[in-house]
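Heads up, one of the protein chains got dropped from this complex, but the rest are sitting where they should.
Naming follows writing order (A and B), and every chain is counted from residue 1.
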Amino acid sequence: MLELATVSLLNGIVYGLLLFMLTSGLTLIFSMMGVLNFAHASVFMVGAYLSYQFARWVGFWPALVIAPLACGLIGAAIERYGLRHVHKSGHVAEILFTFGLAYLIEELVTMIWGRNAVANSVPAVIDFPLFSLFGSSFPAYKGLMMAISIAMFVFLYVALKRTRIGLVIQAALTHPQMVGALGHDVPGIFVLVFAVGSALAGLAGVIGGFMLLTQPTLANAIGPIVFVVVVIGGLGSLGGALIASMLIGILQTFAVAIDYSLLDALRAAGIAVTRASPLYDFYSIKVATAAPIVPYVLLVLMLIVRPRGLMGKRDV
Amino acid sequence: MKSVAAAPEMTSAEPTPSWMTRSRTWVGAAAILLVLPHIPGLNADFGRSLLSQMGIAAVFALSFNLLLGQTGLLSFGHAVYFGLGGYATVHLMRAINHGLPVPVPLAPLAGAATGLLFGVLFGSVTTRRAGTIFALITLGIGELVYATTFMLPSYFGGEEGITASRTRGPALLGFDLGPQLQVYYVVALWAIIAAALMYAFTRTPVGRMCNAVRDNPERVEFVGYNTQRVRFVAFSAAGLFAGLAGGLHAINYEIVAADSVSALRSGTVLLMTYIGGVGRFIGPVIGAAVLTWLQASLSGYTSAWLFYLGLFFMAIIVFAPAGLAGLILMHRPIIRMPAFWRVLRAYAIAFAPALVMTIGAIVIIEMSYRLSTQPELGTRMRLFWTDIDAATPWPWLAAVVMIVSGFVVFRKTWPIVAQAWQQATTEASVAAGAR
Partner (left out) sequence: MNAMAKIPDIEAAPTALELCDLHKSFGPTPIIRGVSLGIARGERHAMIGPNGAGKSTLFNLISGRFAPTAGSIRLNGEQVSGFPPYQLNRRGLARSFQVTNIFPRLSVFENIRCSVLWSLGYRYSFWHRVDSLRDANAQAERTLEQIRMTARRDVPAGVLTYAEQRALEIGITIAGNANVILLDEPTAGMSRREAANAVELIRAVSQGRTLVIVEHDMGVVFDLADRISVLVYGEIIATDTPEKIRGNKAVQAAYLDSAHA
C-alpha cells in the first residue's frame, strides 16, 4: 500500500510538473497580455514534433535548444502578423483567432508528419535509471523534466516580480499608452512575451513529446486539461497554476491506480446492488475509468466553492 | 429580417420593423422552406437530406448565437445540450418503437426539455463567470460530458451510440417519416418555429438585457439587473433550442453517438455561427447553410477539408469580422446606386488573380496531404482536370508561381475595388442627403 502510494505520488508529481510546464507559458501570456492563447497546446505539440525532427538530424541536446527557439519564433510571428491585427476587435476575437489557429496547426502538423504517431521515443542519453524505489526505477528523463519545470517556475517568478522588465510589461497591460509614452516599445514587448510563452510551450513539448504520444491529436488531448488547470489555479496566477497542476497531476495519477468502484464500496458496506438496480452503470464505474474526468469535476467543484480560482484575483 | 444585435461595426439601431413587415418576412421564409425540396438539384434524397441537415444546423447555430451574438458569451461546449437533447429524443423514439403512443414528429420536444434541463443545471455553474473564464469552463464541462458518455454505456451506447427507428410509431396527420421529404418537412417546421421563438426572445425584456450585458455588463448592474442571472437565462434558453436541434438530429439520422456531444461539434457550431455573422439574426442561418453544403460537397473529395475550413474561419476573423451576413448586408446601401455596377466589375477583376492564387494553394495542400496521410495511394493524382505527380518538383513549382503571381496581381487590383466602393458610398450618401 505504501509502495503504491509512494510510486503514485512520484508519478503524480512528474505529471503535475509536466502540466505546469504547459500552463506556465499560458499564464505568462495571459497575465502579461490578457490574451488566452487557445493555440498554446498546439505550440506544445509543434515543439514535440520539431524536437523529434531535430533530434533525428542533429541529436537530442541540440534539439532541446533549437525546438523551443523555433517555437518562440513561431510565437513571435503569430503575435506580429496575426494576433496584433485582431486585437482591436476585442478579447472574443482574440480567443477565436487562437482557436482557429489551433485548428490550422493540427492540420498543418498532419500535412507534414501524417496522421499517425511518429516514433518519438526517449533518447538513449537520458534513458537510464536515476534511482530505484520499491523495485521500480525512476528514469533520468523524468528527473530532467522535473528540473526544467522547477527552473521555469523560478525563472518566471523572478522575471515577473523582481525585474524591471517584468514591471514594465505588467504596466503595459493596464496602461499601454502611458508605458508607450515613457519610451518603451509596447508592441515589441508583446511580441517578446508571446515569443517567450511559446518557447516555454516548445520546451515543454520536447519533454512531453516522448512522455505522451507525438501525434496530431496531442494538442486536443492535453489542451482542455491545461485550460482547466489555469481556471482552477486562478487565471493569470503563476503560483495558482503550479498548485493546480500538482493537485490535478497527483489526483489523477492516484485515481488511475485505484481499481475499485462505488459498487465495491457499497458491497463492502453490506448494501446489495444488482444489475437490475437503478444507476447500476453509475455504481460500477471504476475510479480508474473515471480518472479522465477528475480535472473537470474539480473544475465544477471549484466554481461552486470559489469561482475565482485558488489564487485568482481580478475578474476577467 | 432586420438586424437584432448590432454588427461589430455598429449598424443596428434600426427601429423595430412594423407588424406587417415582420409577418411578411416569416411567411416568405416559410414559403421558401416549402418549395426548396422541389426545386431541381435539391428534389432528390441527397438534396433533401442536405436541406434537413442545414435546418438542424441552423437551429443549433441560432441557439449558439443567443450566447455569442446576443449576450457576448463564447461557449466551447454548446454541443453538450445538442447531444444530450439528441440522446433523450432517441431514447423516446425507442420507447415509441416499443409501443409508446407518441407521434415521432413530437419527439424533439423531449430534446428541448433535456437541453433546457442541462442548460439550467450547468448554466448555474458556468454563468458565475463571464468572458475568457466562461469560455474555458464551457470547454471543461464539454470534456466532462463527453468523457461521461463513455463511462455510462447503457445510457449512451459508447462509440456506437443509440439507435432507434423513426418510422415505427403512430403516424401524425399521415406523416410516417419514411421518405426523406417528410423528414425534411418535420425539420423545416420545427426550424421555423424555433427561429421565430428565438427571434421573439431577442425582443423581450430579458433579451434586450442580454444585449446590454454584451455591451457593458458593469452598467447593467447599476440599472437593477444581476448580470449573472441575465447570462443564466440566456444560457438556459440556448440550451433549450440546442436540445431541440439535437432532437431533430436524432430523427434525421436515427442514431445518436458520442460525437454529438464532442468538442468537434461544439467547434463546428462556433465556426458556423461566426462565419455566418454573429451581429445579425440571419447570420448563423447563412453560416449553417454554407458550411453544411461545403462539408457535404468537399469532405468527400479532400481529406484536407478541415484545413480549408480553418483557413476560411481565420480569413473571416481577420478580414470580415461581421461574417458573411455582414459582407452581404454591407452592400445594401449601395445596391441601387449606378456605381454598384462598377463595384461588381471591380469584384470580377479582382476575382481572377484571387482564383489563381487559391488554385495554387489548393494544389500544394492537396499534394502535401496525399504524401503525408495517404502514401498508399501513390504520388500520382488528378487535380483540376490535370494529371500531376507529386513526386516531381514541377507541380510544386507551378503552384508556387500561381500563388505568388496571383497575390501580386491581386494586390494591384485591390485599389480598383476600393475606388469603386468609394464612388458607390459617395453616391449613396448624396442620395441619402437628398431624401
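For the reader, a short list of remarks on this structure follows.
To be clear about the criterion, contacts are C-beta pairs under 8 Å (C-beta built on N, C-alpha and C of every residue); 3 or more make two chains touch, one makes a residue touch a chain.
Please read all numbers here as calculations on a predicted model, not as lab measurements.
The undisplayed chain touches these shown chains across the complete complex, B. Here the missing chain is touched by one residue of B:50, B:186 or B:233, and it is B:233. Which of B:177, B:212, B:271 or B:286 touches the hidden chain is settled by the complete complex: it is B:212.
Touching the chain that is not shown, out of B:38, B:98 or B:203: B:203 (per the contact rule at the top).
Note on the undisplayed chain: of the listed residues B:150, B:225, B:312 or B:351, the one touching it is B:225. In the full complex, chain B contacts the hidden chain through residues 5-6, 10-16, 200-201, 203-209, 211-212, 214-216, 218-226, 229-230, 233, 237.
Basically, only the chains that are shown with their structure count from here on.
Measuring from the averaged C-alpha position of chain A to that of chain B gives a distance of 31 Å. For chain A in complex with chain B, the touching residues are 30, 36, 82, 85-86, 89, 91-93, 95-97, 99-101, 103-104, 106-108, 110-115, 220, 224, 227-228, 230-231, 235, 280-282, 285, 289-290, 292-293, 295-297, 299-300, 303-304, 307, 315-316.
Within the complex formed with chain A, the residues of chain B that make contact are 8, 68, 72, 74, 76, 125-126, 128-129, 131-133, 135-137, 139-144, 147-148, 151-155, 263, 267, 270, 274, 304, 306-307, 309-311, 313-314, 317-318, 321, 365, 368-369, 372-373, 375.
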